[in-house]
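Below is a structure I'd like to ask you about.
What you see is the complex with one protein chain gone and the rest in place.
Letters A, B and C mark the chains as written, and numbering starts fresh at 1 in each.
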């Protein structure tokens, strides 16, 4: 076994979010999932117009409102107050899921418990029988968005890789993930499995493979 | 064969329309088909609020506009200019057919080539191979409206009854007709077949049965 | 004259009986018909099946209905929330049944119910535990799951303004499930901030035509949250 790179510093969540934001092209219609992906909204470049869609019926979502401008009738999927940009639109749930499931979103950015090398995604439930299940719109995004980007730390708190051959947690969608942004590396999901796009500073591919515990193609 | 009543005068189309209009309760949501049923719109009682729906996306349809008020963006299913009453609404085709097929219309008033004693309706095509077929929204109204009223002359121009045991023309819908308003009589469609509601003046039930060539229950 | 307006919320819910299936609008608090739910709690029919995106927040609205012990079953997409402790407790103790439906399937099943569609093949949930035991089919190279309509006895929804014909407009993202739920219930009851004279709503901006609405009651502004 090769030793881990000693000068490796994993990307912070903000750095991961910045990396995702930089990869979103102008004009993209993007749905940002609840949780860690919400950081991406704050990292979007100001010189590009990117349309954020929220499952509860809006597109053209703007930044959080100031404390005196909160309107509880204008919220996002995470039920937090948001604003609407000029050109934004409000619609009902039927239209929103037509947009999501019908292939009208360019990118969905989701958190995950596990991503498999065949693109399977598990992000809504663990195998804990005592947990209250909740799925929301994740399964619709998984099947509907043209590209699904996953944003997650590569390892669990106990050091287990979330990049797997086959998911052991209940699936959200089959073969749906296009790319995974982790604190260790950015990986594409290809027909041949995970393929390296970019390594965090100080990390080499062998060390990444070892930590991930899974085959990763060289770029 | 009994002789036809000598003092029988069939109802005129206007009288048929008036009879239908009088049977529509206040508040009913009604779709009026293209052709003869259009006469019903002009006969609606002014002291009742009845909501006319048109398949091309409006409800609360008002009378024809004056010659200087024609707007070719405000038309009915027959592509004729109409007006919108205060309280009327415009919607798209998806909403319109949700309303029609989803059971949200109280009454659809349709013309017919044939009505069968089991309620089958044939009103969109004859067996003429040279005819251009056209069905429009008739099949949706047939399955979707809570009640389907047919308005038609009872006999063809050559004296053949349009009230039949089973339709010989291509069907529009199965078992969908509730009531038939003809120039001879008003008939309900019941589990036992046609049942008389009202006879045109000067006509007796036996003569009606003979002309219709079909069993008709006494009221 | 058609007049779907009601004087108070109590008279809107008097006929809701034990065992009813009720659609409840809202996404979190936005669009939640709090005052109609309060009237429903006062009327207290039992063994209700409630279809709503969430399963209550805090102690108001759906959470209060659940706490009152009137709900036998919840059909929803996202019961677990930071403040869904009322539902969580009832669910863990086996006092309420849960049918978990992906949000898009929930919406589409309601839409099918309102639009007269008998069933539909959806890609959502294929290959996941949600599809367990359900009919699936490959169509044009893609895998789908067959899902069935949801139709209900009542819908309780919240809109911004309404008129005596039942026409409704909504406010911002409080629109969410209101329009589709209005189509999928035998009796749709809408609470609005105010009832406006017939003809004052822009006919091209009316979101829910009155044909989908049976009762409208004015609550006044400031009722939300």
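Methods note: a residue touches a chain if its C-beta (ideal position, glycine included) is under 8 Å from a C-beta of that chain, and two chains touch if they have at least 3 such contacts.
Since we're looking at a predicted model, the values are computed, not measured.
Participant: If the hidden chain were put back, which of B:18, B:56 or B:207 would touch it?
Facilitator: Only one of B:18, B:56 or B:207 touches the chain omitted from view, namely B:56.
Participant: Spell out, residue by residue, where the missing chain touches subunit A.
Facilitator: Residues in contact with the chain left out: 26-27, 29, 49, 51, 53, 59-60, 84-91, 95, 97-99, 101-105, 143-144.
Participant: Provide the residue numbers of subunit B that touch the chain removed from this figure.
Facilitator: Missing-chain contacts on subunit B: residues 54-58, 71-75, 79, 84, 90-94, 96-97, 100-101, 125, 130-140, 143-144, 170-174.
Participant: Please identify, in ascending order, the residues of subunit C that touch the omitted chain?
Facilitator: Residue positions of subunit C that touch the missing chain: 108, 112, 115-123, 137, 139-140, 142, 144, 148, 169-172, 175, 202, 204-205.
Simple rule for what comes next: only the chains that are shown with their structure count from here on.
Participant: Any idea which chain sits dead centre by C-alpha averages?
Facilitator: Taking the mean of C-alpha atoms per chain, the most central one is C.
Participant: Weigh A-C against B-C on C-beta contact pairs and write down the one with more.
Facilitator: Output for the comparison: A-C.
Participant: Roughly how far is subunit A from subunit B, going centre to centre by Cα mean, in whole Å?
Facilitator: Averaging C-alpha atoms per chain gives centres 56 Å apart.
Participant: Nearest whole angstrom, what separates the Cα centre of subunit A from the Cα centre of subunit C?
Facilitator: Going by mean C-alpha positions, subunit A sits 29 Å from subunit C.
Participant: Taking the mean of the C-alpha atoms as each chain's centre, how many Å separate subunit B from subunit C?
Facilitator: 35
Participant: Give the residues of subunit A touching no fewer than two other chains, as numbers and ranges.
Facilitator: none
Participant: Which subunit C residues reach two or more other chains?
Facilitator: If we look for residues of subunit C contacting two or more partner chains, we find 111.
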